[in-house]
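Let me give you the structure first, and then I'll get to my questions.
One chain of protein is taken out of this complex; the other chains stay put.
The block that comes next holds chain A.
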Amino acid sequence: MPGPMIGRRTALAASLALPFIRPAFAQQAEPYVMGSLFPMSGPNAEFGEAFTRGAQVAIAHINADNMLRRPVRLQSEDSQALPQPSVIGMNKLINIDRASWVLSSWTATAKAIAPIGDRAKTIMVNGGGVGPDLSGLSPYFWNVIALAHLEVRAIVPFLVNQRNVKRVALIYVDDPLGDAILGQLREQLPLHGATLVGSYSVPRAAQQFGSVVARVRQSRPDAIYIASFGAQQAQIVKGLRDNGVTQIICSFSGFGLDGIRTLPEAEGALFTTQKLDFASSDPITKRFADDFQARFGQAPVTYHANYYNAAYLFGLLARQVEQAGGEVNGETMRAAMLATRKFNLVGGEGEFDELGNMLTQLQVNEIRGQRVIAVG
């Protein structure tokens, strides 16, 4: 006798109901939901994966330490680094998942979600985008990464004093990040006795740089600063080296990814990040570095630490709110942040200004033998 048969319509109905089963489980455990809106597909997916890993370690620590009365769950949405998917994802995180804390990256995503988060009083934390226009997007939009104009101020004296650089050429994407770096190089280089000998704008989607490299060579620079983002950075580095440019290549914290570190052509490249010594004895930094290595089998880089800090900050603020007997939401956590300002995070103490920007010390790194070494 044949057993009960499941018809196609029943199977279809069951599959359609599947998405709604999860909230029932969620209500049982009632975790705090932390959202993430990163590019998880497409050419920038490498960034999204790196950002997520940092946040995962932080959430594991928050839960393991029982920092909060309720566990924390990470809900990831794919922003594709585009405005429309970001808006859809943000609306889901706020209205369906009830996230009061959302990790974000990318300028387009940040600007698209800022009005939504602002209206819903949801904290949005950026640890990847470095365009200066990301400061002050909303009282609820914070940055745990030094913005680009500060990074230029850190690398220029190093180039001039330590590497005897007098002539710098800039290859940049003509966006707020590139504009800010161009403006800073124009201002900072003369202050240290160096000059900007050329600035060459490239379209964001460009993949061939032969003509730009030829013009860079003509300007006879001692160093070439690259202000691009994502996969294009590696293509520019490769384009320069393949065309015989042997001068110093330098950039901002966007270089802090495995895709650049493991690129043979990037050997000797210099880039700035906030000051981080993963070998330090600081207990938070050491725990993060050890657990990250154990969990993912790789040494952490700056982006991992940034999003660890971005996620761990939720634990610190929510605990503060819980201990004061308040309800954990964007408003109460913002009030707690403004009241406290200084937090012990990976890399040491981080201090926030009234706009929600974290102020940190910066360091210059060099890629040597596929390793990132702090050199200044």
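Note that in this section a residue touches a chain if its C-beta (ideal position, glycine included) is under 8 Å from a C-beta of that chain, and two chains touch if they have at least 3 such contacts; residues count from 1.
Everything below uses one rule, namely that contacts and distances are computed from a predicted model.
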| item | value |
| --- | --- |
| Among "Carbon monoxide dehydrogenase large chain", "Cell division protein FtsL", "Branched-chain amino acid ABC transporter permease" or "Hydrogenase formation protein HypD", the UniProt name of the subunit that does not appear here | "Branched-chain amino acid ABC transporter permease" |
| Residue of A:A108, A:I123 or A:I284 in touch with the missing chain, whole complex considered | A:A108 |
| Touch with the omitted chain, as defined above, among A:P83, A:G326 or A:G376 | A:P83 |
| Touching residues (missing chain, whole complex) on chain A | 18-22, 36, 39-42, 45, 48-49, 52-53, 56, 74, 76-78, 80-85, 87-89, 91-92, 94-96, 107-108, 111-112, 114-115, 131, 133, 137, 173-176, 203-204 |
